[in-house]
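Only one protein chain is missing from this complex, and each of the others stays in its spot.
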Amino acid sequence: MKLILDRTKLNSELIQRIKEISLQKIMACYQCGKCTAGCPVADAMDIVPNEMMRLVMLGEIDKLLSSKAIWLCTSCFQCGTRCPKGIEVHRVFEALRSLALRDGKNFTNIEKLLDEKLEEIPQQGIIAGFRKFESLE
Amino acid sequence: MKKIGLFICHCGSNIAGTVDIAKVKGYFNEYDDIEISDDYKYMCSEPGQKKLRDAIKERELDGVVVACCSPRMHEITFRNAAVSAGLNPYKVEIANIREQCSWVHQKEKDKATEKAIAIIKTMIEKVKRDEPLQPLEFNITKRALIIGGGIAGITAAIDIANAGYEVVLVEKRHSIGGKMLELSETFPTLDCAQCTLTPKTVEAGRHPKIKLFVYSEIEEVKGYIGNFDVKIRRKASYVDWTKCTGCGLCQEKCPTKTESEFDHGLGERKAIYTLSPQAVPNKPIIDKNSCRFFREGKCRVCEKVCPVQAINYEMKDEIIEEKVGAIIVATGYDILETEKIPEYGYGMYKDVIDGLQFERLNSASGPTGGEIRRPSDGKVPKEVVFIKCVGSRDPEKGIPYCSRICCMYLGKHARLYKHKVPDGQAYLFYMDIRSFGKGYEEFIQQSMEEANLLYIRGRVARIMQEGDKLVVWGVDTLSGRKIEIKADMVVLGTAVIPSSGAKELAKILRTSTDEYGFFSEAHIKLKPVESMTGGIYLAGCAQAPKDIPDTVAQAGAAAAKVLSLFGQEKMVQEPLIACVDADLCSGCGICVTACPFDARMLDDEAKISIVNEALCQGCGACVSACPNKACQLRNASPQTYMAMVDRYL
Partner (left out) sequence: MEIYPYFPGCALSTKAKALDICARESMKALGIELKELEDWTCCGAVFPLAEDEHIRLVSPARSFYKASKYSDRLITLCSACFNVLRRSLKVLNENTVRRERVINYMEEEAKEPFPEQLKVNHLIELIRDVIGFESLSNKITKPLQGLKIAPFYDCLTYRPPKEMEFEDPENPKIFSNFITALGGIAIDFPFRSECCGAHLSVSNPNVSLECSYRIIKSAQLAGAEALLTSCPLCHYNLDFRQKEMAEKNIDFKPIPVFYLTQLLGIALGLPKDVLGFEKNYVSPLSLLEGKGLI
C-alpha cells in the first residue's frame, strides 16, 4: 500500500504528542533492528519494535494504535538498553499505549479473568496487566 | 613626516555598499603623513596590486595601509606586492573595514563611514611606528623521522630515501610490517598480503638511506620544524643482533610456550621468538614475562645452543639521540576491546572471534596452517555468522564513527571462508554496505551472486552458547522478522580505534589528537597530511581509519610534504615574535614558565631572559606575564597600541 508523505503528515499532532510523552529523538533511529533482535516477545508481534519506530517516523500512528504489538510488550526495557543510539524504545511504546488508553480504549477485560488466577498472581502483575489510570483531563 | 600610501578597497559592494568610499578617500587627502589616498574596486586583483606597486615606486612610500578585508585573507598578498616594489613587507598594515565595519553595520551607513575612517587612522599610527623587520632564517636538518613501521611508514620511508635523504624509521614491535603482516589476503583482488608487503619490507630493511630502529619507542622530542632533537628508546632484546644470524635455533629449542600476540591468542610462540616467518629484521627477542630465566633464574637453553653466543641477559634499554628536520606519524590502528560489548560473548565463548583472529586462521603461516577451524574443538565450521558494525556507529557502547574498512574485510572473510569450506554457509549481518573503492562494489555483488553469501540487514542483539553451538539472535529488518541462527563460529567486525599509546605520543610530540585519539589534521579537507604542529606530518590510520590504497596514497603525500620542506635552502620564519628590552629585564623568569612553546629561557651569564626565535610563535603570553614590561612583541609594543587607541578616541 502506497504511503503519501508531506511535511504536514511528518509533523502531525499525533507525532508531536508521542515525542512529548516519550521525550525521545525519534529521528535518531537508523533502523539497525537490535531492539527487535533482543525483544523476548517479538516473534509473537504483528509489528516488531524497529518497524514500530519506522512507522512513527512516517506518521502511520493509527496503524500502530490498532496493533496487537503494543499490548504484547512486557516492558522489560531490553530494547532501550541495547539501542546503540541511546533511544529509549520502551518509552515510545509506552507513549503509544498512553494515547490509546487516554482515548478510552481499555485493553484488558477484568471480567474475563478467572478468580483463581487473580488469587495467585502478585498484585504487580495485575496492575501492569491493566495499565489503567484516570486521565488528568 | 611620513610618506604613507592609503589604498581603500571597494571589495565589490561588500565595503562600498555600506561605506562611502569617496568620503573616506577625500578625508585622507589632506591628512598628515598620508602621501597618497587612492581607491579601487578589488585591491587584491592584479590591477589593484599594480596600483600599490606603482605608487610605492613613484611616490617613494615608506609605509602602506590597505583598507580592505580581514588580514587573514590578503595580508600576505599585499606584503608580497610591497616586497616586489622594494618596500619592507612589515611596513604594510591592513585596516579591516569589512568584517569589522561594513559587514556588521549594513543598516547604518553614516556611522559605518565614520568608523571606517577611525579604523584607518589607528592603523596609520601603527604603520608609522612599525620597524622594517627581516624574516628569520634557519637551517634545516634534512633527515626524516618516521614513527611506525607499517605499510604507511614503510612507503613514506622508501619515497624519502629514494629522493636521497636519510630516514630514521622507528617501530614498536621487533619487526616492520605492521598489521598488514598479520593479514592473509587483501580485498578486492584477494592478493596474498605478504606477497605484496614483503618486497617493501625487504627494501626498507636493506635501503642504505633507511636507519631502522625496531623494538624501539620515542622517548622525547624537543625542537621545532627543521630542527628536532629526538631521543629513541631501543628496548633490550637480550639478543645481540650484531652477532645473531637469524638461524632460529634458540626459538626451536626454547622449552617455554606462551600465547602468541601475533596470532591474537589463537596460537603459541616461544619465550624467545621472531615475529613472523617473513620478519624484517629476522632477529628474535626474549620476552621477560614468559622466559624461565627471568622469572625463575633457570633454563638458559638459548644461551647454550646459540652458535654465535649472541644471547645477553644483562642487556639494558638504550637511549639513542637523533637529529631530524621532519617527523611523520604512522602509528596505525588497533581494534576496540570487544569485551565492551558483552552481549556478543567475546572472551567468554572461544568460537566468537574478531577480524584479525580470522586473518590468522586463514593465513598459511597461522596457527591452523590456513585451515578454517573452530578454536574450541578444531572442527571445520559449517555455519558461520559474520557481524558488521560491532562497536562502530554505536554512540552508546562503542564509537560513533564508521570504521570504513569492516564492510570490505568481512565481505572478504566470508568469501575466503567459502573458498575453503565450499559446503559451508556464511551469513553477514549488516546495517549498510560501504563498498566505495575501485572494484569494491563489484566484489561484494559477486560474493552475493556466486558465493551464495546471505546478507541480512539488521544488528545482532545477543549470542548465547548452547551445547557446542552459538545461538545468534539477530533481525532481518527488510522482512520484519527476528532471525535465529545456530552457528558454529562467529566473526565480529570490530571497530577501528587509534593505536594504543597514540595519545601519549601526541603529548611527546606536542601535537593534538581528536577525542578518540586520532591525530588531528591541520584542515580536514585541504591539509589531510599535516598535523597541527609544524614539521609533523600524518599518514595512514593514525589520522583516521582507511584501507591500504588510501594509506599508501596518504603516505606518499606526507613524504612529498617532507621533500618540499627539504627542498628549500633555509627555513623562513615570520619575525613578528617576542623580544626583550635588556635594560628593563630583571631576570625573574616568569616569562619562562608562561611560554607554552618552551621558547623562553634565562641566559645565565647576562642574567636576563632571552627568546628562542625559531620556537616563538608570537602569542604574547610572556608579554602579559612580564612585570617590568621588558618583554614586547615586535611591531606591537604597548606604546604603539596606546597611540592607536588615543587616535581612535
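Which chain is which? They are A and B, in the order written, and residues in each are numbered from 1.
Keep in mind that, in the parts below, a residue touches a chain if its C-beta (ideal position, glycine included) is under 8 Å from a C-beta of that chain, and two chains touch if they have at least 3 such contacts.
Note that the structure is predicted; figures quoted are calculated from it, not measured.
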TODO: Identify the residue among B:465, B:520 or B:612 that touches the chain left out of the display.
DONE: B:465
Task: Selected residue (touches chain absent from view) among B:99, B:322 or B:343 - done: B:343
TODO: Quickly run down the residues of chain A that touch the omitted chain.
DONE: 20-23, 40-41, 44, 71-72, 74-78, 80-81, 88, 90-91, 94-95, 98, 107-108, 113, 117, 120-131, 133, 136
TODO: May I ask you to list the residues on chain B that touch the chain which is not drawn?
DONE: 341-343, 464-467, 471
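In this section, only the chains that are shown with their structure count from here on.
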Task: Centre-to-centre distance between chain B and chain A (centres being mean Cα positions), rounded to whole Å - done: 47
Open item on the list: Help me check something: in the complex, which residues belonging to chain B touch chain A?
Closed with: 343, 389, 393-398, 431, 457-462, 473-477, 480-483
- [ ] Note which residues of chain A are touching chain B in the complex, please.
- [x] 30-39, 42-43, 47-48, 50-51, 78, 82-86
